[in-house]
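Below is the structure I would like to discuss, written out as structure tokens.
Removed: one protein chain of the complex. Kept in place: all other protein chains.
Up next is chain A:
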Amino acid sequence: MPAEIAFASLPKQRVPLFVVSPRRILADVLAKGWIESTIPFLSLLFVLTGIALTTDGYFSPANLQNLAQYAADGGLVVLALLIVVAVGGIDLSVGSNFAMSAFVALYCFHILNLPVPAVLVLTLAAGGLVGTANGIVAGLLGCGALLTTLGTMITVRAFFALAAQAELVEISTSSRTDDLWDWIGFEKFLSVPIGAWCLIVVSVLVFVMFRQLRFGWHILAVGGNRKAARHGGIPVRTTIFLAYLLAGLIVGLAGFLFAARQNSISVADTGIGMEFFALTALVVGLGGFVPGKGSPVTVLIGFTTIYLLNNAMINAGFRGDFVQLCMGAIIMVILTIDVRFRKNRHRLLASTYLDPVALDAGPVEGMRGLMPSEIAPRLKGAEILASGRVDGPEDVILDAQGNLYCGNRNGCILKIAAPTYSEVSVLAKIGGRPLGLAFDREGRIVTCVAGMGLIRVTMAGDVELLTDETTRSLFSVQDDTAIHMADDLDIGPDGTIYFTDATKRYDIDNWGLDLLEGRPNGRLLSYDPKSRKTRTVCDNLVFPNGVCLTHDGKHLLVASTWSCSILIFDLAKLSEGPRVFLKGLPGYPDNINRASDGGYWVALAGMRNPLFDQVLKHPGLRRRMTRRVPPTNWLFGNLNIGGVLKIDGLGKIVDALWDASNGPLYMITSMREHEGSLFLGGVTNDKIGRLVLDGADVQWTGPASYWGRDR
């Protein structure tokens, strides 16, 4: 039996508590969705500071109430425009519609003497009618939104002017008063004007619509991509129609509030230029003119910015023409920034995402007499199984009967039946990229699937997701809750599954970039099947890869691939962190598995060479290289050819199996001993190798070593 591992006497491995890098923070911030909404926030701050510095008493409660009272109808119009723009259209008729609705409200109130609720209903109907006209032509018939709404804008304004001229005198001489009417126009509830309450309620409804309601999602889908929306079964034209209708109704409400407050209209002024004002606010709020984006909060921030700016400029004695000049310039500047930013954001992100750091794996140790140049390549004599029928078996595992299981690139778990190993069948189809495999006590396969998480597969082929997220680490901009690239696992005697998330910043398609970065981006996780809880055992490890429970069941070996070392954890004292079990390996260790004699097999996915060791010590070089040189010409670790190391129970390298320079097994990422043979898999191989071992225990099997022979 192997000797006791003296854990306390091993050198400690330093693990950073958190990784701070300005470049990484910038990259992570750029990758965030909310980055595009920063423009309205910044401009609002700018305007607020400007006003606070130049105007005394602007933010007094009385003035704020006053502002809120007059802001309501403009805010509603902006929200209406947001809905139309979100669906991929534009509505220039909002100003005319607003004026017309205000006229209808006044006409119904003063001339027809209707009760206020009826006035509201008829006003909404008038607004909705214009919306319907827009919706039919621009939505149902599919005409260009700009010209359609330009047409309704002119037509409705003409009708408004005709009607207003005819009735203006009678409206202004009417003496009707009504408590409800005046309450809507002038009163406050909880010291907030009624109009502002309407705006708040409508904003909340629009917010809920875009977040929670099917119709809101349909609007965003249609605005985002009509074709995709149609293919997804969304009634595109109906959705557009309803969006215009809804916008018309909201404008109608705005007109009603305006009428109740002002009690008058003017042919020359009411609603003139409102569409441009609303468009400016929208462009500022959305940070550009973007369909498929329903964010009433940022749009209202944009509206507040423009409204306050407008108000403050007029207060300061600037004329309307100067304000118009400013609005035009603001639209231009914001659109310019927005268009350029959108266009270049991904480039900036791509050039800042890779953030290399110096990595020194130290000299090769303990390999005297074992290097490829010094001994014969024994893998050359391996028997080749299932050649061309398995695509990338990253890990292989054998059950007690000798049947072989492996994952492949299509996301399946394959079974290769003993004893001939010629029949390949699909045990289960998972998806993702199955990597490490382990048998649990009940004889089920637990597998790490890159991009998905930890998954359990029964022998009947049933697939069950155990976990796909852990707790979020402190001080991380990027949300690292999801398990990005689950790599290898092993199962403790109590059933706890220990597994590695090799890198939080890259995935299976570009995990090689993690080598160029050389940062501690990975973590060791554990999953307890009883409590179904996932825990981060140790964060910030350098590409933690293979995991293996020691023979005594008390320690855990974890390969740290880029630092060419094997770490060891004490299961009883996990919080103490890792110590170095073995360092200075000649290659990049991948999976670690038990050997029959109390030692361990270590797969080397690739070999170190002095040049790349040097490159890893110079982060600036790697950064310049990845930015300026095409990927095909990068200096990269030699991951083409590897081998297998045999170590004893205390971490001394005792043997090495190398491949000949012309194959057949190339990169080796895993190996399992079974009844005197070693089975070898590789993540880029299309075959499995089988090497008969001299002098190995022909009774020994992996499942028996873990769970006993009498299972």
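The criterion applied here is as follows: a contact is a pair of C-beta atoms (placed from the backbone, for glycine too) under 8 Å apart; a residue touches a chain by one contact, two chains touch by 3 or more; residues count from 1.
Here is the rule we go by: contacts and distances are computed from a predicted model.
Look at the chain that isn't drawn here: its UniProt entry, checked against "U32 family peptidase", "Cytochrome c oxidase assembly protein CtaG", "ABC transporter permease" or "Biotin-independent malonate decarboxylase subunit beta", names it "ABC transporter permease".
Per the touch definition above, the residue from A:297, A:325, A:629 or A:692 contacting the chain not shown is A:325.
Contact with the omitted chain, checked across A:291, A:356, A:642 or A:682, is made by A:291.
Touching the missing chain, out of A:17, A:45 or A:147, is residue A:147. Among the residues A:10, A:283 or A:538, only A:283 touches the chain that is left out of the figure. One of A:40, A:88 or A:135 touches the chain omitted from the figure, and that residue is A:88. Hidden from this view is one chain, which touches chain A at 88-90, 137, 141-148, 150-159, 161-162, 165, 226-227, 230, 272-273, 276, 279, 283, 289-291, 319-329, 331-332, 335-336, 339-340, 343.
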